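Please read through the structure below; I'll follow up with questions.
Missing here is one protein chain; the remaining ones are kept as they sit in the complex.
Naming follows writing order (A, B and C), and every chain is counted from residue 1.
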Amino acid sequence: MDHVSVWLGAFLTLGILSFLYKDNPWYKLCEAIFVGASAGYWVIVLWWDNLVGKFYEGVGDDPALWVGMILGVLMLVRLIPKVGWISRWPLAFIVGATSGFWMMNYLGSNIIEQVGATIMPLLSTQVGAGFDAGVWMILSRLVVFVGTFTGLVYFFFSKEHKGAFGTTARVGIFFIMITFGASFGYTVMSRMSLLIGRIDFILGDWLGLIN
Amino acid sequence: MRQTIPLFITFFIGILLIIAVFIPPFGELGETFTLFFDIMAVFAFFLGGGNLLRVHINKLRNKKPDWPYSIVTLSGFGLMLAAGLFKINNPGDIAAAVDTAGSLFYFMFHAAMVPLGSTMYSLLAFFVASASYRAFRAKNREATLLLIAAFIILLGRTPFGMYISGWIPDEVSLFQIPNLAVWIMNSPNLAGQRAIMIGIGLGVISMSLRLILGIERSYLGGDK
Amino acid sequence: MSYHSRRCLRSLPTITAIVSCLLLALPFYASGQEPVTDSVPADTAVVIEAAPPTTVLSSDHKYDDGDQINLSWVPSIDETLKDSKVIGYKIYRAEDGGEFELLAEIPDVDTTNAYADQEVEHGHKYAYYVASVTETGEYASLETMPLEPEREWLDLNKAYLFIMALIISGAVIIYVETAKRGKELFVRKIAGLEAIDDAVGRATEMGRPVLFIPGIHDMDDVQTLAALTILGRVARTIADYDTKIFMPVSRSLVMTAARETIKSSYQAAGRPDAYNDDMVNYVTDEQFGYVAAVDGIMVREKPATVFLLGAFFAESLILAETGNSVGAIQIAGTARPAQLPFFIAACDFTLIGEELFAASAYLSGEPRQLGSLKGQDVGKAIAMVVIIGGVATATLAGAWQMGFAESIHGWLMEVFSTN
Partner (left out) sequence: MSTRAKELVALLAIVVLAVIAYIRKVGGAGPIEFSSTMSVVVICLIALSLLWILVLTIKGRLIGRRVVFIYVGVAVSLPLFMSLTQKVSPSPEVIQLYDAITELPEGSKVLISFDYDPPSAPELQPMAESIIRLCMQRDLKVIMMGLWPQGPQQANLAVEKVFEDTAITNKGLKYGVDYVNLGFQTGNEFVIQRMGSSFESMFSTDYEGTPYQELPLVRNVKNFSNIDYSVNLSAGFPGTVEWVQVAVDRYGVQLGAGNTAVQAPQMYVYLDAGQLKGLVGGMSGASEFEDLAEYHGKGTKYMLSQSFAHVVVIAFILIGNVAFFLGGRKSALKGQEP
């Protein structure tokens, strides 16, 4: 890396880190650069990839893309107050498409797949295998079964969490909490790695203090 | 009228995409609609980018607090725009990809945006620690379970986990912390994840139906 | 049943047998031409190093748009020999009786003896042959009969998916209708949502703004839609209390949609004049550029209440910790399990997964919307029953090999698989 980009990188890195101390002009400067440059970056990406790459180069083969173009232009109609309400049409289109598309996707991958995966024999490794599961496997299968079931009870809206139902829901929230704990524990690792990468840049690439 | 047409559009498109799943010739409809969405996003950006410009120009004009930073934002925006639109300094001239190595756009991205983005991201390491110190308290049974699980996973991922629990005999090796960490990931964590995922699936279906059927219409604005 | 149909049924096995024999034999009679072996040099003595594959069969892929033909063959007999020289297969195809062209090469001789040709189009006929390949030559099989891929208008593989969709949507719709007729429906309290009024009230008392962050995804994410539906309710409260709301967003489309939403809430509250487009501002699409800006806004504007609802990724904790450090009350919610622990740690109330999607219905208090929540509970109940029944039958079928349990389990696995 050449001197300019290393120094620039270091200047910006330290500027962002200075936010940890407090909000200050250095951070504000970095923030301003970041917002301006990245907004510009995304316009360019949208421009070349979407407008040129997908529309301009694709519309010859697929005239249907004009629909997207028309909907896009309709979005701008809001700048004309008199007919501004037409700009709700593309919005309605997006809401309909997003709802319809994801509804079926979530039904498949989140409900059917997951329910299917929970159906496991408790006492055997697989169906038809006899009593061949070890103690730990039985325990694990039982935990997955009970955890999934009680977790669903927790999300039940139609019944107050009272009595036996409440106890089951409470077991469910216990499992959900363990899930969160596990995610947290696992995540901490990741977060530290990012910082290690930055420090490696400062101490290694910039200052040459470490290998 | 002003509400009926959008409601009809939402209904029609929503139902169309649901049915498309079952009709092979419509199989690529979702894909096509994503293309539409991508094209619409470009036009939406005229509004968004316009808004960004307006806010900062206003700040400059009215000399609001911190107005000098608006100059930086606007010039950063302009420079990136020019660099990308005219492919300034692009070794492969106008036909090459905008982010070809050596171009001004590439330089701006790697020398400015990458360090900024990575560092902003890495602030998380600090916040994780401060949240751990302040908020992860065994206040009640739920919080205690969360803590214990987090703790075992954390320990299981460091060599200390092995040192601490190395004495545990191999017959019950599950209780050695690294193994326990794996077990937590594979069993109780899996169960919790599944319950959450199934719940989310149902939540999405129900909300989608409310939107498609027009029961939920707050996003559409009023009749005026 | 008529006599004729019964008779037909009785002879069905025989007919099937004859037809399949014919089908198997077809490739051998399919073409009078000699197989193409032009890669073997003609002027040298022909040494046949490997036998060609046999019984090459092409069949239409069921329930598609007529865009796939499945090909299978019996591998070259040489593969069973120890010193087989076969290094792979080449597949050739002719479209509408034209020239045969190389379609694909399959290097892995051990495992593959099938190929799915997805480069076909409805309305054309395709014939194939497969050649076993050695270092020096190719040995072609007979050609298949030309086959036109068929287009089906209904994907019967997805019949169960359709029924599931019907049951769950049906439940939602039935409850919505029941509620519309005026039947009282009970929905339990959700803590995070009960707190919204207080949180907005607090901002009013302190004279500080409410900050609403709808996640970092665009309108094509359902979580963003959920956030906007909640925004509709929150903005209504804000309009009633006359509090300031500020909403920086990272997507232009979200900006337009959020403006519509807030505007309509202000209209519904009878205060359209108090609405102002500057309540919602676009910042940048870049994830961490947006976070840098929002963090800056938080420390400078010091909002009293922060809503973090929608699709969040790594930025969840950066935003939540900064919000916490300025002393804001924070209400968060996302469907991303990995980010939930951070919200739980740093925010005052957290909507977990499904609660995010249920929130707007719950907040509206409208009977029809509450009805939809009941409907999704039916889905949950079905899932719970299936899990119990499935695990029970699987256990019975697993340990004791009970016949009835095996068939129920088998059926459940068929229903609950997307493939």
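Remarks
The working rule: a contact is a pair of C-beta atoms (placed from the backbone, for glycine too) under 8 Å apart; a residue touches a chain by one contact, two chains touch by 3 or more.
Every value quoted in this text rests on a predicted model; they were computed, and no experiment measured them.
Although it is not drawn here, the omitted chain touches the following shown chains in the complete assembly: A, B, C. Contact with the omitted chain, checked across B:Asn90, B:Ser165, B:Asn189 or B:Ser208, is made by B:Asn189. Even with one chain removed from view, subunit B keeps its contact list with that chain: residues 30-31, 34-35, 38, 92, 96-97, 99, 110, 114, 117-118, 120-122, 125-126, 128-130, 132-139, 147, 150-151, 154-155, 157-160, 162, 178, 182, 185-186, 189-190, 193-194, 197.
Residue-level contact of subunit A with the missing chain is found at 10, 14, 20-21, 45, 49-50, 53-54, 105, 109, 113-114, 117, 179, 182-183, 186-200, 203-204, 206-211. Summarising the interface, subunit C meets the missing chain with residues 67, 102-108, 115-116, 118-119, 217, 288, 313-314, 325, 337-338, 418-419.
Note that only the chains that are shown with their structure count from here on.
Taking A-C and A-B together, the pair of chains sharing more C-beta contacts is A-B.
Set against the C-alpha centre of subunit B, every other chain centre is closer than that of C.
Averaging C-alpha coordinates per chain places the centre of subunit A 15 Å away from that of subunit C.
Between subunit A and subunit B the centroid-to-centroid distance comes to 4 Å (mean Cα coordinates, whole Å). Residue positions 16, 19, 28, 30-31, 34-35, 37-39, 41-42, 75, 78, 88, 91, 94-95, 97, 99, 102-104, 106-107, 109, 111, 115, 118, 145, 148-149, 152, 155, 176, 179-181, 183-184, 187, 191 of subunit A each touch two or more of the other chains. Counting partners per residue, subunit C has 161, 165, 168, 219-220, 222, 225, 253, 256-257, 260, 283-284, 286, 288-289, 292, 314, 337, 341-342, 344-345, 352-355, 358, 373, 376, 379-380, 383 as the residues that reach two or more other chains. For subunit C in complex with subunit A, the touching residues are 161, 164-165, 168, 185-188, 190, 219-222, 225, 253, 256-257, 260, 283-286, 288-289, 292-293, 295-296, 299-300, 314, 337-338, 340-342, 344-345, 352-355, 358, 362, 373-374, 376-377, 379-380, 383-384, 386-388, 390-391, 394-395, 397-399, 401, 406, 409, 412-413, 415-418. The touching residues of subunit B, when paired with subunit A in their complex, are 2, 5-7, 9-18, 21, 30, 32-33, 35-47, 49, 52, 66, 69-70, 72-81, 83-85, 97-98, 105, 107-126, 128, 132, 141-143, 145-154, 156-157, 174, 181, 183-202, 204-205, 207-209, 211-212, 219-221. Within the complex formed with subunit B, the residues of subunit A that make contact are 4-5, 8-10, 12-13, 16-17, 19-20, 28-51, 54-55, 58, 62, 64-65, 67-69, 71-73, 75-76, 78-79, 85, 88-97, 99-104, 106-107, 109-111, 114-115, 117-118, 136, 139-140, 143-152, 154-155, 172-189, 191-192, 194-195, 197-198, 201.
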